[in-house]
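The other protein chains are all here in position, but one chain of the complex has been omitted.
In order of appearance the chains are A and B, and numbering begins at 1 in each one.
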Amino acid sequence: MGADGAPSQSVPWRKVLWERQPFPDNYVDQRFLEELRRNEGIRQYRYWAVVKEAGFVGQQLSCVAVFITLWLYMEQGLLAPEVLLWTSLSCAMLGYGLHQALTSQAESGCETRTHLADLQSAALFLSFTFGFSPVLKTLTESVSTDTVYAMSAVMLLAHLVSFPYGKPSPPGSLSLNAALFASVCLASRLPGALHTFAMLTCALLVFALWPCLLQRLRENAPCQFTGVCVGVCVGGVGGLASQSLGGAVLFSLALVSVTLLCPLLLIWLQRHKDNIQGPWDEAEIHEDLSNFLH
Amino acid sequence: MEDEAFTDISGKPITLDCQSHSSFCREFTVSSPKVSIGKVMVYTCSVWLVAYSVFFFTQNTAVLSSAIIVTLVGMMLYIHFVKVDHESLLVIGSLGLQVSSTYASGREVTTFIEMDKIRDIVINEAIYMHQIIYYLCVLMKDQSEPNGVSGVVPLFQSSKPRLSCLVKVYKSCQEVVSRCQ
């Protein structure tokens, strides 16, 4: 049993502790680490599939770009608030129709919300925003413009970072709140109360309702979804280009790196993955044990 | 009685003087070296150098005078309250222990522990600053409980002699104490 005893080859070594074996304590058998498994259940990614998924990230980036473009137009007076308001409303109607169509096309089992309820909440939101827009307009008056811009930039970034790209759900509360906070900040720098109202309505459309519609699209019409993503990206780049050419170039570079280079990097790094598993791993409970309790 | 040379826990030399007044009365005196004049000079010089450099930049004479006061007061406090020259332990078999420390200024602090309050004298180990040291201590008897110990009074707290010295004192003490019980 000693650390330096000579192993006799006549008896095979066994991986048991209860038996005193004629091997030293530090004996290393051929079977050492035979239960080691590498990269079990690894997912092999295909490049274009990853690009398709990454396109969604690019699409969300472009949404922010579109929103900023609209704001720039408003601030420079190139876009009248009425025009934006009517366009938003009609877009919302159109989108709502499409959403309904996609939902009924799939399954309408849990159809608890009626059109009336939707209309009610929309009206409620619009009237409240309209009522409060003068207040929101003057909300950040005492704060310096630089601070407001910096804050909006940080909040939009937070929106992009915390946006739930992976799981199909409406935008998470953190990302939605960050985006709305940024839009309130930006809207308060616009010339009039109506401008603020129009901007906020537009923000709601872009950050809250559009992702919902997109999610439906992603589930029910994947081909169209890709097209829409590309469309939004082109829109974002184009919008920025009409305001600042340098910004547009930088933005398109960012889009290319997110949608094309990052997947390439992922595929490349995948080769270096070395995940080891063995009997020492903590066992996982796969069953759903909650049914014993509830 | 000749003095014996020992060292304290940081390696500085100390002396132990054992006097046997009678078979049941012994006195042990641990003496640390006197305040060395070199050390005083170094401290004084460093305080004065600092004071002078501050004075050089501020041109305020109050700095110099306060440096003088600080040095004087500091030295006085040091020899009066910190620096212990001798620590002695007088064991009188039937009566008790007298523990006294003589400060460099001549001030003397004496405490007396009656024999019937003492349970034992032992050498113990303790963690002191970043060291682990031996020390001699008196175990006080717990009045309510015959075998209990209510407290510990460490001896030779300032000089902190090493084990060899402690063992000598300990053996001598035990001889006296055991003779009287």
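Keep this in mind: a residue touches a chain if its C-beta (ideal position, glycine included) is under 8 Å from a C-beta of that chain, and two chains touch if they have at least 3 such contacts.
Assume contacts and distances are computed from a predicted model.
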Legend entry - Options "Phosphatidylinositol N-acetylglucosaminyltransferase subunit A", "Cyclosome subunit 8", "Glutamyl-tRNA(Gln) amidotransferase subunit B, mitochondrial" or "F-type H+-transporting ATPase subunit epsilon": UniProt name of the undisplayed chain: "Phosphatidylinositol N-acetylglucosaminyltransferase subunit A"
Legend entry - Which residue of A:Val11, A:Leu33, A:Ala117 or A:Val234 touches the chain not shown here: A:Leu33
Legend entry - Touch list for subunit B against the chain that is not drawn: 7, 9-11, 120-135, 137, 139, 147, 149, 151-152, 154, 157, 162-164, 170-171, 174, 178
Legend entry - Sites on subunit A contacted by the missing partner chain, in the whole complex: 1-4, 15-19, 24-26, 28, 32-33, 35-36, 275-287, 289, 292-293
